[in-house]
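With one protein chain removed, the remaining protein chains of the complex are shown where they sit.
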Amino acid sequence: MKVNKLEVLSNVQVSERYWHMKLEASSILEPVKPGQFFNIKCAEADSPFLRRPFSIYRMNKAEKTIEFLYLMKGQGTFKLTDVVAGEKVDMLGPLGEGFTLGKTWDTVLLLARGVGIATLAALAQEAVEKHVKCIAILSARTNNDLLAAEMLQGLGVQVIKVTEEDGTSDVSNVHRLIEQLLIENDIKATFTCGSKRLSKLLQKISKNHGLPGQIALEEHMGCAMGVCYACVCDIKEENGINSVRVCKEGPVFNLEKVVLG
Amino acid sequence: MKVNKLEVLSNVQVSERYWHMKLEASSILEPVKPGQFFNIKCAEADSPFLRRPFSIYRMNKAEKTIEFLYLMKGQGTFKLTDVVAGEKVDMLGPLGEGFTLGKTWDTVLLLARGVGIATLAALAQEAVEKHVKCIAILSARTNNDLLAAEMLQGLGVQVIKVTEEDGTSDVSNVHRLIEQLLIENDIKATFTCGSKRLSKLLQKISKNHGLPGQIALEEHMGCAMGVCYACVCDIKEENGINSVRVCKEGPVFNLEKVVLG
Amino acid sequence: MESLKLDVKIGELKLKNPIMPASGAFGFEMESLFDFNQLGAIVPKSITKYPRGGNATPRVCEVTGGMLNSIGIQSKGLPYYLKNILPQYEQYNTPLIASISADSVDEFAEMSEIISKEKCVSGIELNISCPNLEGDGKAFGMDAELSYQLIKKVKAVTNQSIIAKLTPNVTSIQEIALACENGGADGLNVANTMLAMAIDIHTRKPKIGNVLGGISGPAIKPIIVRLIHQVRKVTEIPIIGCGGVMNWEDAIEMILAGANAIQVGTANFINPLSMMEILEGIKRYMTTYQIEDINDLVGKTDIPV
Partner (left out) sequence: MESLKLDVKIGELKLKNPIMPASGAFGFEMESLFDFNQLGAIVPKSITKYPRGGNATPRVCEVTGGMLNSIGIQSKGLPYYLKNILPQYEQYNTPLIASISADSVDEFAEMSEIISKEKCVSGIELNISCPNLEGDGKAFGMDAELSYQLIKKVKAVTNQSIIAKLTPNVTSIQEIALACENGGADGLNVANTMLAMAIDIHTRKPKIGNVLGGISGPAIKPIIVRLIHQVRKVTEIPIIGCGGVMNWEDAIEMILAGANAIQVGTANFINPLSMMEILEGIKRYMTTYQIEDINDLVGKTDIPV
């Protein structure tokens, strides 16, 4: 972890609500893992006051670049869209614990909703590089919101899209879809991000099928460095329920152990 | 007075520390007088929090434009330099009472220091239009600071420059200069802005020579509309010393009556 | 929505909507900017019995998210006020709340009695919280017993609706609020500015001539929202929320916290049209969320149990 001032190579709108930012990252010497994040100062000005956390969307080790995919949501992300190529952005990171791909996992299932797609995209990229077969169910409000996900298809990920627009995104339909995929494929592990309802579903299915799972959580953050205890979540351990920091022990947790409330 | 959102036609640096901004002003129907000012929102963002007062530097009634000359000083004026042509700037005004050119005043003396030059430039413009002979002593730290004043010469104003750089700006030298000008010219009135020391000098000289004088004052402002009483100064009246509002009763006052402290 | 109900009551005082200016940050000089008939109430600057010169300049300075002021209630005195200030507002059908500042309980009562008789006055706000006067920022509103006595005395000499403007610079605003209610206050203004200071590190001088000033603006809004919430917990009398309201979202936030009406001060300096824009925003919010009566929003924060 350090304070990085990275030059923006591009910052473009990729769909109605989503933007994509690419930065020169040769100064980051530490390895950056899928599921890890950066805490970004969205504007040089005093406001927005706090940094905003964004997980890494893509890394190009050869090019020495990193990419983020972000949803225009409130003040911070609106300001971020104002940044233009050539400017520098202050990003603290890499932060937190990322995903782990088990050695024997040759086929994995990704279940992402909304911006969770950004988080899982980095994992998909690593999986593909490691020749792991990747099946991804992407859920969003509209097909437009999924435009940004096309990169995953480009990587060779098998993508299944469900949306409110098409009436395909309800939990029961996703449930059927997953069960079908589990029959058709020898899935070894599951990964999810972006929706509590879908996470609960995947937690249940993974448990039923005895599959290991991982989840990337989101929580409002103060420091993002593990010092302030703003971002806690509950984790079931042998000794009972522990309150741990999403920014430090997470944001990626064992799906089985997370208390989804 | 109203809230005007004016389009910026240009905003350029004219010397090391000075900037010049020109705006489309056809929506301002009220007459704008030299010495009046606008209270400008220097950035769309929340900070700087308060507006900043700037007196009108030039008006072009035919073109329907207004211009400001401003010194890069602190947060507000720094932000103002970021504004680019095509953007709109929120300016409340015109505000306050401006200068008055007496009907019989065919020759006038202007004594300006620093940004006071901007304020008196508008007056010089009106004077020249009314075929009043205008002699201006412009004082500044450096000759570079006076670059912005060249417009006055262009208008046909007789300009005398004094600077710290040249060692010509001390009060005693300016004193000699003025006395000399009073001998050589039939000066009917004096005007000043921008320096307490020079104002005191001109107050004394004007009194000695029985000349009417006017001064434009500056004071930190809250509302700039006359409602908050933040911006008061002391004025000698028959009934004693009165505390009046620079933004409302001023910023231009009778030089004789101002208590310069 | 068919018809939005925006009218609120403070004692006998009926306002057509909950938006009004904060004393000292509004004046007749703004008359060309918008129609004062659109306001819930008109609140002129606090008046003192005798003329006051006010404090040394600079009287304002900017801070992060706000400003400090220490005007010192510059005033031409009560007779001038009655003769020249109040009549300016007679032309409007908006009720006027006169704000009074005084040096003693008796002076508050005396002034209230005089002002009550003015036809164009519909309510009185007692500025028992001005931190700029003598005594190192102290104010009547810091003492519950004194506040009680003050309100009681005023109520004894007037039938006007009385609003006590509280100071936020206290350990327990609930205690002061209850004292004012017991004294007979018809409403509580929560609150005046917070006592503050800024120093120019280069000149090493205080940025305000009077050394201490009151901070207003968005910086104090979260503190004011908390104070409104606390006062609402202990009393049912109307609260006017005041402090840092810059837009309609802030106004709704204070209403949800427990305010029945809202005063807008510093925002007028930044955007002189803000009161009108706040009113429009409140109407849009009510329409979106199908709220027919603004009073139905008061204190309706969903507090977890």
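Chains here go by letter, A, B and C, matching the order in which they are written, and residues are numbered from 1 within each.
Rule of thumb we're sticking to: a contact is a pair of C-beta atoms (placed from the backbone, for glycine too) under 8 Å apart; a residue touches a chain by one contact, two chains touch by 3 or more.
This is a predicted model, so every value here is computed, not measured.
Visitor: Thinking of the whole complex, not just what is shown, which of C:170, C:261 or C:279 touches the missing chain?
Guide: From the options C:170, C:261 or C:279, the contact with the absent chain belongs to C:170.
Visitor: With respect to the chain omitted from the figure, which of C:82, C:223 or C:276 is a touching residue?
Guide: From the options C:82, C:223 or C:276, the contact with the absent chain belongs to C:223.
Visitor: For chain C, which residues lie in contact with the unshown chain of the complex?
Guide: Considering the whole complex, chain C reaches the absent chain at 56, 63-66, 68, 136-137, 142, 169-171, 194-199, 201, 203-206, 209, 211-212, 215, 218-223, 225-226, 229-230, 244, 249, 252-253, 256-257, 285, 300-304.
Visitor: Residues of chain A in contact with the chain that isn't shown?
Guide: Chain A touches the missing chain through residues 1-3, 41, 46-51, 92, 219-233, 243, 248.
Everything below uses one rule, namely that only the chains that are shown with their structure count from here on.
Visitor: Could you name the chain whose Cα mean is nearest to the mean of all protein Cα atoms here?
Guide: Central chain is C.
Visitor: State the pair of chains with the top count of C-beta pairs in contact.
Guide: B-C
Visitor: From the mean C-alpha coordinate of chain A to that of chain C, what's the distance rounded to whole Å?
Guide: Result: the chain centres lie 48 Å from each other.
Visitor: Let me have the rounded angstrom distance from the C-alpha centre of chain A over to the C-alpha centre of chain B, please.
Guide: So the centre of chain A lies 57 Å away from the centre of chain B.
Visitor: On chain B, where are the residues touching two or more other chains?
Guide: Answer for chain B, listing residues that touch two or more other chains: 46-47.
Visitor: In chain C, which residues are in touch with two or more of the other chains?
Guide: Touching at least two other chains: 64.
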